[in-house]
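One protein chain omitted, others in place.
For clarity, chains are labelled A and B in written order, and residue numbers in each chain start from 1.
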Amino acid sequence: MNRFSGTKLKQVNPHIPKYFVIVLIVSFILLVVCVIVSLVFGSKMVGFDEVIDGLFHPNTTSYDANIVRNRIPRTIFSLLCGVALGVSGALMQSVTRNPLADPSILGVNTGASLFVVIGIAFFNISSANQYIWLALVGAAFTTVIVFGIGSLGRNGATPIKLVLAGTATSAALSSFVTAILIPRSHTMEQFRFWQVGSVGSGSWDSITTFAPFLVTGVLIAILTAPALNAMALGDEAATGLGVRTGILRFASSLGAVLLCGAATALAGPIGFIGLLSTHVMRLVLGPDLRFVIPMSAISGAIILTLSDVAGRLIGSPGELEVGVVTAFIGAPLLITLAIRSKVSSL
Amino acid sequence: MKPEHVFEVDQIVAGYDHKTIIKEVNLVIPNNKISVIIGPNACGKSTLLKTMARLLKPASGEVVLDGKSIEKIPSKKLARTLGLLPQSPIVPEGISVADLVGRGRFPHQSLLSGWSKKDYEAVAEAMDIMNITKLANYHIDELSGGQRQRVWIAMALAQQTDILFLDEPTTFLDITYQVEILDLLTDLNHKYGTTIVMVLHDINLSARYAHNIFAMHSGKLMAEGKPSEVITSTLIKDIFGLNCQVIEDPVSGSPSVVPIGRHHINYS
């Protein structure tokens, strides 16, 4: 990977962003708050003592302490999904040089869903280990199609082209999802569980399944960040700086697909996290991906976990899918970005 | 000959969103003549034309046609006297040339009627003048830029107005087509006495084809009159900030501007 990051690249932006330290501290405080909130709130509230009991006194067997223990894997899982989706969004935005890129807006989530549904319906697949591979293939397949459609024509892939290609592809794929589901009530049951389950289905098992993909994806993101910084200046400028744009694009798209495909396989389609986390960070930290990527990971984790908690509270006594909550927060951001962007860049 | 009209611009102030572009312009359009508005970029020449064609409401002042403010004339009635060809008209997808030209007949038609004999004649006449009758059943997307521009002018002609405004009708065209379009407009003026007002970029072509020049700078009318009186090196220096010599165009005898840069000057 060193071939991406020659010494020249380091000069692109050697400075640590102004607010980096503050942002880092605030993010960690928020992260801790998130974890506590996620353990405490839910369809049943538990007291602080029980949280402590649940976490640190394995011998306590009170009802509330058990609830807390059950919420631990869910919380960790939602943090990890948030990391995956945040980094995936940041990668997609840099690869496409498109501020609106997000796995859900580009239809990659729906692609993953379709493949999972096909697996459940036609190949009797039922374990998370198998979901994940199907979802990855689906996500990769959709990414290729959407980027393909979006970058046809004169100006290459403009933001609006990609968004439209994503929306169209997503609409097409979700029609197929519905068509496959309707005649198969058993599949529908399973699929709805998968889809509605959201991060609620997070268990220690899903965390261990998730971990290798997450680590690989995040590693790719960190290693490609300096070269992606150079590519922000345009393909030609990047080539001039010694970046091999073809390989770089492939590697970082692969990272993005691994992350969002795996997250979708395990948690169901969750939208807008990539868009939200990256834009918040870019607003504060500026464009340097070496800082934006890790911070998007943290903010993705925070946003997703808080949304999950909100979903539990709003949907009480049941649960509101976290995807619905993130759409409520994310869609207004999409609208704001559409209003603020320059007409020419659309 | 087209009937006589009095078209006046009276103390017009106009612009966009609180930004004033036209500052108190007064002028009278000479009847049955070709007038050209010239001036540097952003001097307000297009804005003036748009205000005169009621695309833009003036902040103060009035545009008056035959003693009546154009805002008070019913829009369809006004459209039978006054036509405009915008700078970049929008091409509807897949429409045929004849149908597009026919849309110029809108102000003469009622809500539901089809094309009357008069409509057909007007369209045929406009297309004959612009020499595009053979293209009648082509789709507009199949045409070249020069042909398209002729189609748009034909549409404005089918409107059969006495006064015709054109906003940079020659921009984006090769020099051959520029001359062709200006020749056709001159034919139109000679044959029917149509009053033509246009914005042009090219000073030399303006000087050759215009009977009357309006020269603008920073939203104000700086000079008006015959090209031979208006186009002088002093005026060009004043409004364009360009040092130049004005010589006689060897073809038409109209004034012709020869710019003086910092290089390639072979006299002292």
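By definition in this document, a residue touches a chain if its C-beta (ideal position, glycine included) is under 8 Å from a C-beta of that chain, and two chains touch if they have at least 3 such contacts.
As a convention for this text, contacts and distances are computed from a predicted model.
Which choice in "3-oxoacid CoA-transferase subunit A", "assimilatory sulfite reductase (NADPH)", "ABC transporter permease" or "Carbon-phosphorus lyase complex subunit PhnI" gives the name that UniProt lists for the one chain left out?
Hidden chain, UniProt protein name: "ABC transporter permease".
I'd like to know which visible chains would be in contact with the absent chain if the whole complex were considered.
Computed over the complete complex, the missing chain touches A, B.
For the chain left out of this view, which of A:23, A:46 or A:320 touches it?
A:320
Looking at A:66, A:174, A:203 or A:239, which residue reaches the missing chain?
Answer from the full complex: A:174 touches the omitted chain.
With respect to the chain omitted from the figure, which of A:16, A:32 or A:182 is a touching residue?
Only one of A:16, A:32 or A:182 touches the chain omitted from view, namely A:182.
On subunit B, where is the contact patch with the chain that was removed from view?
These residues touch the chain not displayed: 50, 53-55, 75-80, 82-86, 89-90, 92-96, 98-99, 102-104, 106-107, 109, 111-112, 115, 120-121, 123-125, 127-128, 133, 136-137, 139, 159, 165.
Of the residues in subunit A, which ones touch the absent chain?
Interface residues of subunit A facing the absent chain: 100, 105, 149-150, 152-155, 158, 160-161, 163-165, 167-169, 171-176, 178-179, 182-183, 188, 192, 271-272, 314-315, 318, 320-321, 323-325, 327-328, 330-332, 334-335, 337-341, 343, 346.
Everything that follows uses one rule, which is that only the chains that are shown with their structure count from here on.
Using mean CA coordinates as chain centres, what's the gap between subunit A and subunit B in Å?
Chain centroid spacing, subunit A to subunit B, equals 56 Å.
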